[in-house]
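A protein chain is absent from this complex, but the other protein chains hold their places.
For reference, chains read A and B in written order, and residue numbers begin at 1 within each chain.
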Amino acid sequence: MRRARFALAAFLVVVGALPWAVSGRISLSVFLFIGLNALIAVGLSLLGGQAGQISLGQAAFYGIGAYISAITTLRYGINPWIGMGLAIAGAALVAYVVGAPMLILRGHFLVLGTLALNVIVDVLIRNLQTLTGGPSGLTGIPPLALGVVALRGDRAYYYLAWGAALAAVWLGRNLIASRVGRALAAIRASEVAAATLGINPAHYKARTFAISAAFAGLAGSLYVHYLSFVSPSPFGFEFSITLLVMSVLGGIAHLPGAVLGAAILTVLREALRTVLPRFFRAGASAEYEIIVFGLLLAAVVIFAPGGVWPFVLRLLRLGRSGTSAQSRRPAGGDAPSMTALPEPPAPAARDDVPLLRIDHLTKRFGGLVAVDDLSFQVASGEIYAVIGPNGAGKTTVFNLISGVLLPNRGVITLDGRSFHRRPAYDIAAAGVARTFQTPHVFADLTVAENVMLGMHRRLRAGFAAAMLRLTRREERAAAEESDAYLDQVGLSGLRDTPAGALPFGAQRLLEIARALATRPRLLLLDEPASGLSALERAGLVTLIRRIRGGGVTIVLVEHDVGLVMGLADRVLVLNYGQRIAEGSPAAVRQDRRVIGAYLGEPA
Amino acid sequence: MTLEQQIAQFLASGLVNGAIYALLGLGLVVIFSVTRVVNVAQGEFAAFAALLGATLIGRDLPPPLAYFIAVAAATGLGAAMHLVAIRPAREATALTLLIITIALHLALKGLLLLLWGTQPYSLPPFTIGPPLRIAGAVFTRQSLWVLGAVAVILAAAYLFFARTVYGKSLRACAVNPRAARLVGISVDRMGTLAFAVAGGLGGIAGILITPQTLATYDMGLILGLKGFVGAVVAGMTSYPWTVAATLGFGVVEALGAGLISSAYRDGIAFAVLVLVLLARALRHLREGVLIGEEAAQE
Partner (left out) sequence: MNDAATPAAPPPAADLLVVRTLHAWYGPIQALRGVSLHARAGECVAIIGPNGAGKTTLLHALCGLLPSRGRITLADHPIAGMPPEALVRLGLALVPERRQLFTTLAVADNLLLGAFHRRTHAREVAEDLEGVYRLFPILRDRAGQPARTLSGGMQQMLAIGRGLMARPRLLLMDEPLLGLAPMVIREILRVLSDLKARGITLLLVEQNARAALEVADRGYVMETGTVVLEGPASALAENPRVRAAYLGGHVE
């Protein structure tokens, strides 16, 4: 920890003192451009590393920011700082409106969509000549000013660029360590599981995209005020590709890596431009960098897919970056718990209204009817089991209730509220939590972080608060509450263990703790006993009874019919997606149709 | 020229361009359906074949032979690409594979630059003669060759996929790779075959387009992207729809460039792509396909 602080301080000193160190000998502008490129690359790494999306259109946002600043200050005489604000907002807005819908699609669609966007922006810039000055661009753009003092020259903008880049890293790291960053990590690990915790993946990805565009827009604004000139050439898709190389080179999961990647590549580019003309025909030399970049990208992806930054850390013996900052208790001892987190409203249990009601639920997969006109009810506080032979449709029913799948027909009614074809995050918000057949824990996050993701909907911190580190109090309360859930399932003391390192039985318990952290009314357990030893099964039964005692209604799917018989109040038997029996465990066990379903019809 | 005649002309040139994009789109879909890789370097096959063909003709090889060698080389390049860069990375995530193809695109483009420089090259038209007037539009002889060649290739592709064992096994891999392994189909080898087919298709596209527009080392990306538009509309899975969509796209591009402004040509093309992607996204939203991964059948 101390080493890291020392290294950071040393780095800041170097950055701060550089203009004097190089004055007269080397032009400062190269270092200035490293700062600008780093600013954009940090946004790209944030998007790529955290939201898991690659954009090949960041140069377009760079250009949008640049031209908004240029046009507002030059043509309309607007104060450059306000123009900068407009540039940032404009870039973010375009990203949100155009990019957000594309983020719903798989990754490669966004890549090519952003590439297309880049081309469109480039074409527009070149052809809307009256506005943008066309291919020759605009000159005489006024500089930024501090009061009456106009900021001109390399030094001022060098500090602005680096200040912005470092601020971007700071904001980004705050975001990663916050509730929002947790949600992004969950989305990366499993969008389905994240959705069942009430997280809407598109929402988070879109806003992250907007932030990455905002950084690029800011860089564009600084660029035009520095050069007092703008033309379309730096904003083509080739630069977007170069930016990607910078990010990947540094290591897309590490924001400081983006700065490193920008530095390496910018220096490399300059070196190539001075060195290559000696070997190759002049004029084309600037383009030979393509080969070098391509080979570099390939080499990084093959030999060091995590990028160069982890090596640097190891070299400086700074330990591994990216260890979760979230579950660390804030230094300064255990302050008494502040405001407890808000509980979701608990409507009084009404005996006449079933907690869960399923009406005519139907799901077809192509020609196969997986769930066939199924109807049943579960009373509040019941333990209700769903059993049936393989292929009977049990997990499909769960997926339908939790919103992971949309039904072809049928209505799900929760405590009187009807849901028809609502997505998983809406149903989770209504108080439904679930576990999965194989535990969908977020393996790279700690146990505590997994549980805190269960609390996601009950916390508030949004992007702005997260980036500005205004969420300490809430995080602390959440961390304390997470301990309570771990205690309930018997995982106390494991809060900082990475979830992926837990043995299988413990992962199951973690999933249950996470589900409990959502304070659900209804808990769906999908084969919770599978893979557990006899001892673990006994513990599970006790836990389920205790959970029900706490007022949670439980529906479970199970194959271990013995376990079900001892635990459930009522049992529903499915076969071929239809209900074939329902009643008390004892009755169902003797039912001839049930026996026939399991063992096969008599000849 | 009356407006009608103009439109007829745009339709004609749009069809011709669309036909070429269709070859690229097909190549993209073959690769994607078998290997789940989006090949950003698809256009480089066309650039490579065009430049190689130009050089061979410059060395006085008879054109048919030069073209054959160029296309064969592109086919080989495709297979090599898979063996060298894609197959070893078969465990990688989709994103990593995408970055690998971006790296391939850059490296190949650089290679082309190294070997052929920045100057444009041209190929002679297949036959010499005055343009013909058909259905109110003027067709250069070369554009008729293009249409004819693409029609033949599409027919050949259809026969390949519908009638030959390898075509069927490629389709089988795309539909159900696990079942394909169970009947003895090596998914790796099919990947190489898919890349080779895509290389050949791209190479033919390069040869066909160059007599009317010049070939340069960097022509690949935009060309590949235009093929991608049609492929995306068709959902990256259906060959006939990919062809139909790219033809349609070629026409839209020509009409847009002709009726609005030719400077906006590429912009219109990609605006169509962005709109198509947005439409898909909205449809996904409505169908609740948030959960692309889990088919969740029991």
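Details
We take it that a contact is a pair of C-beta atoms (placed from the backbone, for glycine too) under 8 Å apart; a residue touches a chain by one contact, two chains touch by 3 or more.
Here the structure is a predicted model, which means the values were calculated and not measured.
Annotation: of A:S29, A:S530 or A:Q578, A:S530 touches the absent chain (contact as defined above). In the full complex, chain A contacts the hidden chain through residues 366-368, 389-391, 438, 503-504, 507, 527, 530-531, 559-562, 564-565, 576, 589, 594-595, 598-603.
Of the residues in chain B, those that touch the hidden partner chain are 165, 168-169, 171-172, 175-176, 178-186, 297.
In this text, only the chains that are shown with their structure count from here on.
In terms of their C-alpha centroids, the spacing between chain A and chain B amounts to 34 Å. By the touch criterion given at the top, residues 38, 85, 88-89, 92, 94-96, 98-100, 102-111, 113-114, 117-118, 221-222, 225, 228, 232, 261, 263-264, 266-267, 270-271, 273-274, 277-278, 280-282, 284-285, 287-288, 290-298 of chain B touch chain A in their complex.
Residues 48, 52, 54, 56, 98, 101-109, 111-113, 115-117, 119-120, 122-124, 126-127, 191-192, 195, 201-202, 237, 241, 244, 248, 281, 283-284, 287-288, 290-295, 297-298, 301-302, 305, 365, 368, 370, 390-396, 399, 403-406, 421, 423-424 of chain A are the ones touching chain B in the complex.
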